[in-house]
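The structure that follows is given in the form of structure tokens.
Here the complex is missing a single protein chain, while all its other protein chains stay put.
Then we have chain A:
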Amino acid sequence: MALCKGKTIYHTLLGIYKQHISTSYFSTNKVLSNMYKDRVPSVQSIEELNALCIDDKPVEKKIRIPAKSEFSSAVTYDPIVQKFINILMRDGKKEKTREIIEQVLENIKMKQIENYHKATTDAEKAMVVTDPLKVFHGAVENCKPLLILKTIVKGGSGYRVPVYCHERRRLRVGINFIIKTCDTRKRKVPLSTVLATEILQAYNNEGNAVGKKHQLHKECEAQRAFAHYRWK
């Protein structure tokens, strides 16, 4: 705060000394304006106040534009699916990612309906889940880690320390695991088919995306000696 006050004093002095200053002794220009001489008297009564603004126009305020969000009360809206779309999007192309995820949900639904009709007994039919949103939620739940490694600098060197974190952060890490296992460069098959198989496997606790979560947990186990670095 000390710096700020000095700044204002410096700038006011600079503004004053930037005016044209004549050098001769007999000039009549004002060099420094008198603060108390040119003051306008303050408004003392209501009639003077009303006389100042004659038309009853409202004061123009700056319009604040709200941030964009896709929240809606329609039947087709789901918050976790919307988060997935926002993370998968690149270059601001939201329509393309929305079409990809629509295809993913259709693929999941078709595969599960096939399995439902192939199962013969009633007990097997009850085990097959055909709701695509339930499969989606379950897969994302199985990919979320419990602890996360965070680098803490102590004594000049950085240590990776296992740490608790918020629900939001865990969701994001879980979704990133799913996307990065599917998005390889050498792929000849559209992204929607690869994502659909990956999500179905994650629902049953198999596959590469869940394997990444297990690997993170193992590294946390190995670094548990430094856990007390969390509190300085």
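Here, a residue touches a chain if its C-beta (ideal position, glycine included) is under 8 Å from a C-beta of that chain, and two chains touch if they have at least 3 such contacts; residues count from 1.
The working rule: contacts and distances are computed from a predicted model.
A chain of the complex is left out here; the name its UniProt entry carries, from "AP complex subunit sigma", "TATA box-binding protein-associated factor RNA polymerase I subunit A", "Small ribosomal subunit protein mS29" or "WD repeat domain 75", is "Small ribosomal subunit protein mS29". Within the full complex, the residue among A:48, A:131 or A:183 touching the omitted chain is A:131.
Across A:48, A:70, A:102 or A:124, the residue that sits in touch with the chain not pictured is A:102. Among A:116, A:159 or A:229, the one in contact with the hidden chain is A:116.
On the side of chain A, the interface with the absent chain consists of residues 74-76, 81, 102, 105-106, 109, 113, 116, 130-133, using the contact rule stated above.
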